[in-house]
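If you scroll down you'll find the structure; I have some questions about it.
One protein chain is absent from this view; the other protein chains keep their places.
By letter and in written order, the chains are A, B and C; residue numbering begins at 1 in each of them.
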Amino acid sequence: MVKVAVVGASGYTGVELVRILVHHPQAELACLTSRQHAGKKFSEVFPSTAGLVDLTCEPVDVDAINASADVIFTALPHKTAMEVVPAFLAAGKKVVDLSADYRLRDADVYQQWYQEHTSPELLADAAYGLPELYRDKIGAASLVANPGCYPTSAALALLPLIENRLIETTSIVVDSKSGTSGAGRAAKEGSLFCEVNESFKAYGVASHRHTPEIEQTLSAVNAGTVTVSFTPHLLPVDRGILSTCYAGLTSELTTGEILKIYAERYANHPFVRVRPEGTVPDIAHVRGSNYCDIGVVADARTGRVVVVSVIDNLVKGAAGQAVQNMNLMLGLDETTALGLVPLFP
Amino acid sequence: MVKVAVVGASGYTGVELVRILVHHPQAELACLTSRQHAGKKFSEVFPSTAGLVDLTCEPVDVDAINASADVIFTALPHKTAMEVVPAFLAAGKKVVDLSADYRLRDADVYQQWYQEHTSPELLADAAYGLPELYRDKIGAASLVANPGCYPTSAALALLPLIENRLIETTSIVVDSKSGTSGAGRAAKEGSLFCEVNESFKAYGVASHRHTPEIEQTLSAVNAGTVTVSFTPHLLPVDRGILSTCYAGLTSELTTGEILKIYAERYANHPFVRVRPEGTVPDIAHVRGSNYCDIGVVADARTGRVVVVSVIDNLVKGAAGQAVQNMNLMLGLDETTALGLVPLFP
Amino acid sequence: MVKVAVVGASGYTGVELVRILVHHPQAELACLTSRQHAGKKFSEVFPSTAGLVDLTCEPVDVDAINASADVIFTALPHKTAMEVVPAFLAAGKKVVDLSADYRLRDADVYQQWYQEHTSPELLADAAYGLPELYRDKIGAASLVANPGCYPTSAALALLPLIENRLIETTSIVVDSKSGTSGAGRAAKEGSLFCEVNESFKAYGVASHRHTPEIEQTLSAVNAGTVTVSFTPHLLPVDRGILSTCYAGLTSELTTGEILKIYAERYANHPFVRVRPEGTVPDIAHVRGSNYCDIGVVADARTGRVVVVSVIDNLVKGAAGQAVQNMNLMLGLDETTALGLVPLFP
Partner (left out) sequence: MVKVAVVGASGYTGVELVRILVHHPQAELACLTSRQHAGKKFSEVFPSTAGLVDLTCEPVDVDAINASADVIFTALPHKTAMEVVPAFLAAGKKVVDLSADYRLRDADVYQQWYQEHTSPELLADAAYGLPELYRDKIGAASLVANPGCYPTSAALALLPLIENRLIETTSIVVDSKSGTSGAGRAAKEGSLFCEVNESFKAYGVASHRHTPEIEQTLSAVNAGTVTVSFTPHLLPVDRGILSTCYAGLTSELTTGEILKIYAERYANHPFVRVRPEGTVPDIAHVRGSNYCDIGVVADARTGRVVVVSVIDNLVKGAAGQAVQNMNLMLGLDETTALGLVPLFP
């Protein structure tokens, strides 16, 4: 049994990691940290785990964490993560970092969208944790930068088109809608029930920090730089991201032809399900699961293709993908602890 | 007092017409029809109106309706509307039709997206009921085709850009999200609570019937034909449409410059509120009201402008705009019975 | 025109007062205060009011408020209200206080459930602002203590039974469920969307501060002291309270007989609507309105009566009832600015 720590366990991503890891046959939860709740039983903070998790929240003590675990998940805000990750790596641990701190390969780009990077020397060896693109690199890495939720949904939707040069790479629009758990568990007016319920709005228009991450992934598989218009919106649901992606086709293709390309591209990737022609995915179809469902429609009228992808932002968009990455890092079956049927309704 | 009939009063649009008209100082509700509930008190069908509406639902009897009212709102499904509208007009009534039957000026286009038109001779004189574009024509019309909910949100978002030739008219993407009341009150599996709640999906991708209506409105103010990629989505809220519109700018413009154009365009249109720079609208800001709030962001990185508009689909997207049109047809102040503060939260 | 101030205008009750008062034909909004947002335009804090309210949020300055207004609504937390109310009264103002500070007639009871009272001398003359019970006293008062939301729903449900000695007064159970706007706009973890959505829970079981207020109102119309078991619950909706009240009948009565008593009791009270036999009310039937809808079922099997009442907690449970009280204090028609049809759906 591999001993596992979750650093920052009292956020929504943290409890989701716990939910998945409790049932992992090769991993044992050894340490959960929470600055806010240190000293409390985890099951007091999250009564859903009563009788199933018997750990107490610890403060963030790097040495204690290193002493307790072999694999460390850091579910901390950006900047806070890079304060501790180097010490875990120095102790020989495997780290899956769920923050943004090691996702961008270029420290200057990181500084432009976030702030100065304090451990840029780690960026070169960090694997970007999208197994559908970098499975082998992840398997060999000590540090995996777990992708952002929006970038995961956008990348899986668009990779087959870009890899095959099927779209104009200056024409891409990614219109994304996310459930509110993506905003975290911090008490903010904008996340209050009465502000979100019966509400819907865009935010970070033309300025969201996930934009360079999406562009980095898509550019990596293209001859040149890919630029996208990305607009996130806040959905009045707990979980789920749906991205509606638009791009101009470089040649006339039918929906069926494009779907065939998607089916082949993802044939060996068990968590991507391509929807049959004539159907589109719903976030409700992947709730609580690590699946990404994708639907495609080619529109001959406008010469565009519309790709719709859905994920659970807390699973494939965060904790589930993190466990998928841990599985690869440990040489386990990629799907271990992740094969459950989505919860519907 | 003008006597008013609502034909098809037991749908969500019908009860919303009643809600607004009850408080109209120059109109009197004279007749409400409902095939399904004929013979029942309207307040039994909609207990919200108990003590406020004392009418009984009537069957759809054209002669009886003509005998009872001067202005007739037809809130019927398409095709069903054109079975009765000609008879109302023949009797000299003013009609605001909330179906799609008289919105498209070209009977062939109607046939292509809907079915054969049975009164194409009325199309030439029907006014398209978007007061922000056709106020004078509406004022002179006997038949007003009340716009669709999505087309209203898209047209108000895009008109200033197209009228001023600021965008590439082949580059337009309209990504719209609607509350579930837009699907009507018919008992369908897809509209059940457990199918919509905690769910989000696209539908009618590249094939929704509101597409030609949006294109007709935008093309009318452009030198040539405008084509749009339009994708509607179903939101788990009762009311509200948000449209996120993308288009390539033909010249470099700042957000402030574009907002100034919007402010001038809508200066004399009391129901359009242009949001200050740096803010975007939320459907929760217009709930229960006839307002359309619009926010704009110019994105120099991609050369695109992003325009976000919100309306209440049952008010500015249906019943409220219909009353606004009636006010214009009767020479009343456009805002009569429509000036209420939105309900928040 | 009477000049009106809303002290504490940036909470949900505050914006609801503004929503109603904007349309009041005899009142003019003269002053809005908000400690948190002082200096900001009110319409910046609540974009729903853009174009309709052109006031700036002021700090809480008693002299400035006294100089600007004749009637003052205090929508402040308990304790904070009693810090300013005496000064408004001393200046000869009429005050409707929406906090709990002047609701309990006995300063000792207040101290037991809240804290020490700093102006107990005002309690004797404060009218309890439930017009269906104290209309005349309210009309003559300078200070009206606006009832709590739960106590309003419970009192209107139970008054006819207690006034007519129809139930055992030791047998009463009040099981109430409230929308989340009742928890206010403060940023608290427990009010976050993801904590409330798809959730339902009881709170304050056997210890909620509204218990003595309910008992005071019911005891006042009974020969002896009435004790109730009161349990509030948090509903994942924005607005609405439903109270399900149980009590043992002192004699055999049919549902019809009891409904007749309710109909007579509330015949002259325009905001109470008694539902026809065989139907029960829904919070959706009163959304955005000042109505209280009541349904009754007598259960011969158990010898109990079940009374279900619904209100909008922000309207009849707060702002609407406050305006109703102001109308009475000013000698206006009780329903002024309050007669709108509820918003459904």
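The rule we apply is simple: contacts are C-beta pairs under 8 Å (C-beta built on N, C-alpha and C of every residue); 3 or more make two chains touch, one makes a residue touch a chain.
In this text, all values refer to a predicted model and were calculated from it rather than measured experimentally.
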item	value
Of C:Thr118, C:Thr302 or C:Thr335, the residue in touch with the unshown chain	C:Thr302
Hidden-chain contact residue, picked from the options B:Asp238, B:Asp293, B:Asp312 or B:Glu334	B:Asp238
Hidden-chain contact residue, picked from the options A:Glu58, A:Glu198, A:Asp299 or A:Glu334	A:Glu198
Absent-chain contact - pick from A:Leu52, A:Ala186 or A:Ala263	A:Leu52
Full-complex contact with the absent chain, from B:Ser142, B:Asn197 or B:Thr279	B:Asn197
Those residues of chain B which, in the complete complex, touch the missing chain	12, 180-181, 185, 187-189, 191-198, 236-238
Touching residues (missing chain, whole complex) on chain A	12, 15, 18-19, 22-23, 44, 46-53, 181, 198, 238-239, 270, 273, 275-276, 279, 281-282, 284-289, 291, 293, 339-345
For chain C, residues in touch with the removed chain	170-171, 173, 175, 177, 194-195, 197-203, 205-206, 227-229, 231, 233, 235-240, 242, 244, 246, 280-284, 287, 295, 297-299, 301-302, 304, 306, 308, 310, 345
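As a convention for this text, only the chains that are shown with their structure count from here on.
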item	value
Separation of mean Cα positions, chain C and chain A [Å, integer]	45
For chain B paired with chain C, centre-to-centre distance based on mean C-alpha positions, whole Å	36
Residue list for chain A, restricted to those that touch at least two other chains	194-195, 197-198, 236-238
